[in-house]
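Here the complex is missing one protein chain, while the rest keep their positions.
On to subunit A.
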Amino acid sequence: MSYKCMYYVNVYLAVDINFSSLLSALLFLFRLAMMSKLELKEDRMLEVQFVGDDDVLNHILDREAGAKLKKERTQLLVNTKKIIKKPEYDLEEDDQEVLKDQNYVEVLGRDIQESLKNGSAADGGNKVYSFQNRKHSEKMAKLASELAKTPRKNVSLSLKNDPEIINIPQCSKGHSASDNVQLKNNDKSEFLSTAPSGLKKRLIVPRSHSDSESEYSTSNSEDDDGVAQENEEDTNEVILNQKIPSQNRAVSAPVCKETPSKKMKRDKTSDLVEEYFEAHSSSKVLTSDRTLQKLKRAKLDQQTLRNLLSKVSPSFSAELKQLSQQYEQLFHKWMLQLRLGFNIVLYGLGSKRDLLERFRTTVLQDSIHVVINGFFPGISVKSILNSITEEVLNHMGTFRSVLDQLDWIVNKFKEDSSLELFLLIHNLDSQMLRGDKSQQIIGQLSSLRNIYLIASIDHLNAPLMWDHAKQSLYNWLWYETTTYSPYTEETSYENSLLVKQSGSLPLSSLIHVLRSLTPNARGIFRLLIKYQLDNLDNPSYIGLSFQDFYQQCREAFLVNSDLTLRAQLTEFRDHKLIRTKKGTDGVEYLLIPVDNGTLRDFLEREEEES
């Protein structure tokens, strides 16, 4: 059940949009689950307690305040008492929450039922947005004002779940301080090199951020540092046991950025205003610098991904089956409504491909129908129309334009009323079909009396594709079919972010195109590839300038004049093999818009052959 993972993603999206932090969060939660399991080993029961967004945020994001203010350790020691007091008080509340949230499975089931029965249009809003509600909002406000008044106090508050200080304050003293200084310097220089033009304010935030970031990465990204790992686990335990309310952190973090002396000068109101804006702007600036490259685990390709996923047995399969059986009962109704001039659109979470496929096999066997995979990356309206004209209507001609073709089809269907056609479109809202023109054409098709359309949409903003005119063309009846089944087929076309692009398609097309060229042209292209691969590590590489390229080609006896090279390049450009870009100095730069792995493979093949 991949949807469970979504929560993590959601949490991180709400906080910090970076994959590596997402991954580390996943690991963190996983470890958390492990740990609590250890604790409760006696009764062999796992109890996950609710961890608020911001607790997790803490884990991922910096402890900027902590790192920054460690120097003022004296204050901290004074305030330890307070630190320990507060968490206890919060613990009770969280326990209640856990109680409330038990029997979640039943609730889940009921939710589905409910959303099935009522369109959930009216009462949905409340439920939906409760996601963002914070339960202790009043307390938060109180806390915020408190913090604003006494800038010193927050020092202690924000530090309170730093385990090193609470548990072993003495031993961490010297060690972590020196550590910190060193790291800070490192990061500073690093940051300055990457973003030299940053504003001062901007500099402050990421730096303090990456401070703790690097402090953490030793333990978190599994750098086999045993001691650090222990520390880390301590942290988790502390978080888990004390249940430090996340809200404190969220508030205290921005406050801490202010230096106390600055604050004294301002009066209270402007202070609050400032605080507000900082609290709201800070989320934008704070991004973690962890990347997938730092991760040990490599990108998976589609095949291994599929293999791995097939090992996971789907949960709640009985419930899901029940759900889909409910939808299957609607098949005849759908047919009726289709025949009466409505078109049907299915929406809701989960792949609706299997459902439509079952619809097709149960009721459409005896009629002509076309299945269109909207998620197929190469789909286009043209290909849809072609398959209608060529395969359904057996027409062997060509058309001047798509509109002509549409007119022809429309006339054909209007003339012959005995002709009937069912269109099944999976993902009508896919990248390729969501364009205005495509939708217009499909809408016009579907408005015909003897063409019946049943389609599915998945994208959150899919209904925005249709204005009133299109909606009246489509004449939709909406059906919510939340299936919760994974989008296996829909996401299998190697267009996902994290899937390694195997690149077999571009590679083969590259080879095909180049085979049709003259040996000289191939040589020219190889030169460009080599140059591009040589400059792999150069981040400021923008391409090979035309003059340099010409020089190189001349030296290799590939061209004899400026013009021949240009002619060659035009041919490349027509095949979309190269892209030209004007540099800042006005010179033309040439670039191959294919990823480097593919290019390397290509070169290897070429060498093998020759």
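Couple of notes before you dig in:
Keep this in mind: a residue touches a chain if its C-beta (ideal position, glycine included) is under 8 Å from a C-beta of that chain, and two chains touch if they have at least 3 such contacts; residues count from 1.
The working rule: contacts and distances are computed from a predicted model.
Think of the chain that is not pictured: of "Ciliary neurotrophic factor", "tRNA-guanine(15) transglycosylase-like domain-containing protein", "Origin recognition complex subunit 3" or "28S ribosomal protein S35, mitochondrial", UniProt labels it "Origin recognition complex subunit 3". Among A:V312, A:L536 or A:A567, only A:V312 touches the chain left out of the display. Between the chain not shown and the residues A:Y327, A:Y484 or A:F572, the one that touches is A:Y484. The chain that is not drawn here is touched, among residues A:K333, A:R449, A:R566 or A:K582, by A:K333.
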